[in-house]
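Below: one structure, written as structure tokens.
Removed from the display is one protein chain of the complex; every other protein chain stays in position.
So, chain A:
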Amino acid sequence: MKKRMIILFKILISTVILFNLTGCWNANELNTLPIVVGIGIDKAPSDEEVQVVAQIIKPQELQGSLGSSDGGGEAYWNLTSTGETIFDAIREMTHESSGRLYTAHNQIIVIGNKIASEGVQKYLDFFMRAHETRPNTLIVISSNTSTEILDTKPELTRIPAESITRLSEAQEIQSHSKKVTFQDFTNYLMSKTTSPVAPLITSLKDKETSTLKIEGMAIFKGDQMVGQLDESESRGLLWVTGDIKTGALVVPYKNEVVTLEIINAKRKITPKIQGDNIYIHVEIKEEGKIVEQTSKENLATLQDFEELKKVQNEAIKSEILSALNKAQELNTDIFGFGEEIHKKYKEEWKEISSNWDKIFPSIEVEIEIQSSIDSTGKISHPAVPQSLE
């Protein structure tokens, strides 16, 4: 019996030791983990290789922001490395960092201008395959290099990647650009007809300070950047794609200007095939609100509202038309009209899709806008002496 006890004891001990010897699959302590929050992709100076910037947080510096004293140093570390491929470059970083880069919390991928013009697909391939990449990682296109963007020290947060994320999420307030996630972008890439877009970010430099600004959106043809939309053109795009959340419309009215806030907007796209002609009918329903007026006149009358609606319709229409002109000029279907036709005319689609590049520049788009003005804010007429009638 004693012998068996000893054997039993041995088995028990060796099992316990065995668990420890496996080296803990996948285990990583938080304090040894280089947490990457932003990745930038650029052409290496040699133009042969790719240069990757990884923004890694420094938790010890972040701790300073929790307590009373400001940490002093920067809370991030931009690690640059070059390689033939993205994965190669990222693994090369282990020569300089203290562990395998942990990219599951990566918030943003900044793509440099040169890469965008060359074609992004081959550079994004790694991110699509990697299990750590989140589909909701944001994609922005730098107007210059991505290093420049990730090096810009933000004013309101301590980590550039975080500030860029917030910046691109804040675009919905003015609807002059929209955030584009990694998933959205890859979906566009895979579409036969729809051209991808992504917010365009620039670094504005003064003597001492530099800030980041999102101005408009970059347009891709296939996976290559071919042009860009300015702010009002971008909003024209968002009207059609239904991504308008809120924003300001400044419209001229009776020699002065009235500022209208977009409260709600809906869109409906109906493609129509008549014989050989393809029409796209875009219907926009919008609710607006007077938030500011420069004239001293009381605009809260039915007649003025009717007039204002017409002006508002025009303003929206001109934004859409400017975007449409740009898109047709570049022959890029950023609106996704092709997909709409595909949904409705499955039979005809085969033929249309192969000729889409020829069809799109000359496609006829009818724009119908129904807008309303529902409110004038807390006051109905401006704070001027009212005439007694």
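Throughout what follows, a residue touches a chain if its C-beta (ideal position, glycine included) is under 8 Å from a C-beta of that chain, and two chains touch if they have at least 3 such contacts; residues count from 1.
The rule is simple: contacts and distances are computed from a predicted model.
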Problem set entry | Per UniProt record, name of the chain withheld from view ["ABC-type multidrug transport system, ATPase component", "Acyl-CoA dehydrogenase", "Branched-chain amino acid ABC transporter permease" or "Spore germination protein"] | "Spore germination protein"
Exercise. In the full complex, which of A:60, A:277 or A:354 touches the chain missing from this view?
Worked result: A:60
Seminar exercise, completed: Cross-chain touch to the chain not pictured, restricted to A:37, A:79, A:167 or A:214, is A:37
For this session: Using the touch definition up top, pick the residue from A:102, A:305 or A:345 that touches the left-out chain.
Result: A:102
Exercise. Can you list where chain A touches the absent chain?
Worked result: 1, 4, 8, 11, 19, 22, 24-31, 33, 35, 37, 57, 59-60, 62-63, 66, 102, 104-105, 107, 132, 134
